[in-house]
Every structure is written in C-alpha cells, then in structure tokens.
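Note that one protein chain of the assembly has been removed; the remaining protein chains are unaltered in position.
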Amino acid sequence: MGAEELDVLFQERIDANDKIEPRDSMPEEYRKHLIRQMSQHAHSEVIGMQPEGNWITRAPSLRAKKILLAKVQDEAGHGLYLYSATETLGISREELIEKLHQGKAKYASIFNYPALTWADMGAIGWLVDGAAITNQVSLQRTSYGPYARAMVKICKEESFHQRQGYEIMASMANGTAEQKEMAQDALNRFWWPSLMMFGPHDSDSPRTGNAMKWKIKREFNDVLRKRFIDKTVSQAELIGLTIPDKDLKWNEENNSYDFGQIDWDEFWSVVKGGGPCNVKRLKHHKKAHQEGEWVRKAAAAYAQKHSSK
Amino acid sequence: MDSLNLSKFCIRLGDHCLIMAHRQSELCSNGPFLEEDIAQINLGLDLLGQAEALLIYAAKLEGGSRSADDLAFRRSERQFHNFMLTEQPNTDFAFVIVRQYIMSLYLLKTYQVLSKVEDETLSGIALKALKELTYHERHFSMWINRLGDGTAESKLRIQTAVDELWMFVGELYEEDALDLTAQKALYAPKGEEMKAFLMEQITAKFTEATLSVPESVYMTTGSKQGIHTEYLGFLLTEMQYLQRAYPDAKW
Partner (left out) sequence: MSEVKDTQGQLWEVFIQTKKGLPFKHFGSVHAFDKEMAIQNARDLYTRRGEGKGMWVVPADAIVAVDPNNDASFFEPADDKIYRHPTFYELPDGTKNM
C-alpha cells in the first residue's frame, strides 16, 4: 500500500474518532507533532516544579506546607505520565532531556515568570492550573490513545490543585490588609500570562491546521481562552479581587466577557527566550541533571555488578 | 507519663520529623532523576505528617494556648530539640541518603516501642508511622548499597558523608532525665538498646555496601538542651519567615 493510501486510511480512522495506538500506521508528521507536543507538555510539568517549589521551604503553616508538597509531587507524577506516553512513539527519555537542554524543546511559557510572594502560590494554583484544566479537559478526547489516557489520569488529580490555589487567594483576600494587597498583586502579575497559556490567536498559529485535522487538538485556542475567562471572572469577584483588565466587560448578547488586548509582543518575546526566568529555569534543570550524573552512574554500575540476581 | 513530660517527649520526636521533612523538601526539583524526585517528596510528606500529628498532640498536652503551628513557626533556635543530625545540609545526594538512613533506623525503633504504649493517640500515630518508616528504611538502604557498591566516585562520596556525619550519631542513643522518665514508662527503649540496634543494622548494611564504619569519634551533644549546629538558624529563618514577618496574619 502506498503512503498516500495509508494517509487516506489514517484520516478515515481519525474522522471516525478511532483512537490511534503506538504501533498503528501513522503519518510521520503526526508522530513528530505528537512527540513535540507531548514532550513539551511533560517538560512543562517538570519545570513548573521550580516556581512552586520556590515557596515550599517558606510555606507559612504545616498544612500549607503539606498541601504544596503534595501538589508539586503531583506535577512530577504528571511529567512522568507524559514522558511515558511520549516514549511510546519511539524516542527515549535521554533524548527528550537533551532536546530540552539544547533549547529544541520548549515548555509552557507561564513558568518563565517568577513566583515572588506566597500569594503567587495561590495565583498559580487558581489561574495557571485553572487554565491548564480548561485545556486538559479538552485534550482528554485527543486522538492518540496514550496521550488521551494520560490526560484522563491528570484531570482527575488536577482539580485539587486549583481548589488549593483558590483557597489561598480567598483566605488572603479575606485576611489582613497586607495579605489582601499581596493577593491582588499576584493576580495582577499572573492574569495576562495565564491568558497567554492558551497560545496565539488560531489565525497566527501555523500548526493549528494539522492539529485540528488530526484531532490532536480538539478545540481552538481562542475558544478555550474565552471559556477560561468566563469561568474565572466571577471567582475573582466572589473574593473581592479585581481582574487587571479595564476593558473586561460582560457582553449580554454573546453571553460572555469581552476583554482587552493581550500583549502579543510580550508573548512572543517570552516564547523565544526573553522572559524573566527562561535562563534560570533551564540552568536549574541542567544543574540538577549534571549533579545527578554520578548517582545515575552508581545505580547503573551496581545493576551491572549484580545483574545475575 | 504525666502530660507535661509527654508533651516535651512529643515535641522532641516532632522536631526530628519536622526538620527532616524540611531538609527532604529542599530536594524538590533537584533530584538525580524524576522518579527519585517523586520518591523523596513522598518520604518528606510522610515525615511532615508525622511531625504535624506529634506537634498537634504536644500542643494539646501542654494545655496552653500554643498550637502546632506556633510550635513549628514561633520557637527560637534554642527551643528546638531535633537531633543535630537532622539539620545537616543536603551537601550532596550521599549526605541525604546517609543522614536519612540513620534517622530512619532511629525512628523505626522509636515507633516500634511507641506502637505498644497505653496512650492511644501516640500508639495510633506510631502504628501509622511504622508502616511508612518500614518503606523509608528500605528506600534509603537500597541507595546505601548502590552508592557504596556502585562506582569509585559514589563510594568516595558516600564514605565521606558517613565520616563527616558520624559525630552526630551519638545523640541518637544519649539519655537525659526525660529519656529515663520515658523509658521507665516504657515509651522509649534504653539508650544501650537503641545503640545496639543502630550499630547492628548500620554495621551489617555498611559491610554489605563495602563501606567502613568510622572508628570511635568525638560525639557531639546538646540538642536536648537546645544547642545546635550553625545550620539550624538559617533553616528556621527560611521556614519561619512568613509567620514572623506577618505576626497577626492567619494563613
């Protein structure tokens, strides 16, 4: 069977909402697209451990410390599920890490922003995880089997993260004047970057075409972004915080919020490496990797010596 | 044991777990590979849970106005009673493994004894902790083997960690008045018994891992009187910062 005929058969399966499994015939472009998307999703979970981990040692109560640790542990676990799913496509974890270190693979730009105060733990849980949930719920129906299954598992664990973040924001907004100021400040800094998590306008995204055609992506960026905003505005109002968008206005006719212009210069700059923490995040990851080399080698050497067991 | 002594006893044990958990949590995103990151966070969470349970009970026994959070976040350096071993920094992975391995043995023995006491709260805490510590000891002991009997570099690093941390081991089987009170009530093993247990386990494991147990070394002492190494001050500065900076805030 020629490549063209295989592609037609493949597209028929996609159109029929079949799940594609690792050994199924698939266009090379489909496989490459998935490797890139899934590995970047995995890297995001792992890099995301850094800004959140920044406040573990300073968590202000035993309960807060426990919850934050549990959350970051989940993120690590999600990274592992996603690396696992990516490896089914014929690429190794070593190569995925190498690509991250070389800057050939990216991770969610949101993690290039710094976690400056304890309130950021609230903002990140509420907004960043909130945006991720909106995206991930949609991805549960992605066409590639292992990716879809990983998304289902992740979604089950994710709602606790958003609740944790919102609870922090709510209690601070309801606390001392300094706490309320800290919470509002965190919202001010994380609002727009969270909206940017949904990516550029679909018209400006070159990969959207294939992604939708192959049902890797199930909904458009702008649709998901709007859904997130509509969900979140009332959550902010409920706890007395103000969304930093003077153009935010309820549109009765559309039954949704009109909102202001995203700073696309900032978006592309951060994607290309010009964000506040891009250098730091990668350096941290490389350092941990380098410092861990002797440990990994020791484990491998021990296994070699005792391989008859 | 009377409430006051029992609360002090719980504070000591809670402090070991709290400081261990804190050091463990510093490893987050710094592990040698992702699976180990998860494992270490898991272990840290267990210890934090034990610390919280013990400090909550200690605060209750005190009968005063202090909460578990007050104990953790408002006491000063001279009021903490964790073993100096627990506050030693994560110099490298070998230091983490050796420190946590030895402390896991101590906690295992301690919880074994506590799981049989009359006090139901304490025996309940101990029974749950015992299941967790069995797993901890297995995890750390697995790494002792792999680092000791791995490469030349790993052996050097772990032997260095053993040699440098050894002076802190003596505190684990020291006895003061409170220990004797606890022993009399059957809440703690005798110092000799703890020492024998630790040495037996450590010697067997180190021999298997081709490591040497240090010869008699000066053993440091003082944590039961609130004397610590210079590391604790920095650790507490970080850990207690928010509560100290915003004393009226609730978190």
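Every chain is named by a letter (A and B) in the order it is written, and numbering of its residues begins at 1.
FYI, a residue touches a chain if its C-beta (ideal position, glycine included) is under 8 Å from a C-beta of that chain, and two chains touch if they have at least 3 such contacts.
All of these numbers come straight from a predicted model, not from anything done at the bench.
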*asked:* If I consider the whole complex, including the chain that's not displayed, which of A:101, A:141, A:218 or A:280 touches that chain?
replied: A:101
*Quick one: say which of A:10, A:55, A:81 or A:192 touches the chain that got left out.*
A:81
*Just the residue numbers, please: which parts of subunit B touch the chain that's not shown?*
33-36, 38-39, 42, 135, 138-139, 142, 146, 151
*For subunit A, residues in touch with the removed chain*: 21-24, 31, 77, 80-81, 84-85, 87-95, 97-98, 101-102, 150, 286, 289-290, 293, 296-297, 299-306
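The criterion applied here is as follows: only the chains that are shown with their structure count from here on.
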_subunit A-touching residues of subunit B, taken from the complex the two chains share_ = 22, 25-26, 28-38, 41-42, 44-45, 48-49, 51-52, 55, 68-69, 72-73, 92-93, 145-147, 149-151, 153-154, 157, 238-239, 241-243, 246, 248-251
_subunit B partner contacts - residues on subunit A that touch it in the complex_ = 46, 49-50, 53, 56-66, 69-70, 72-73, 76-77, 79-80, 83, 118, 171, 175-176, 178-179, 284-285, 288, 291-299, 301-302, 305
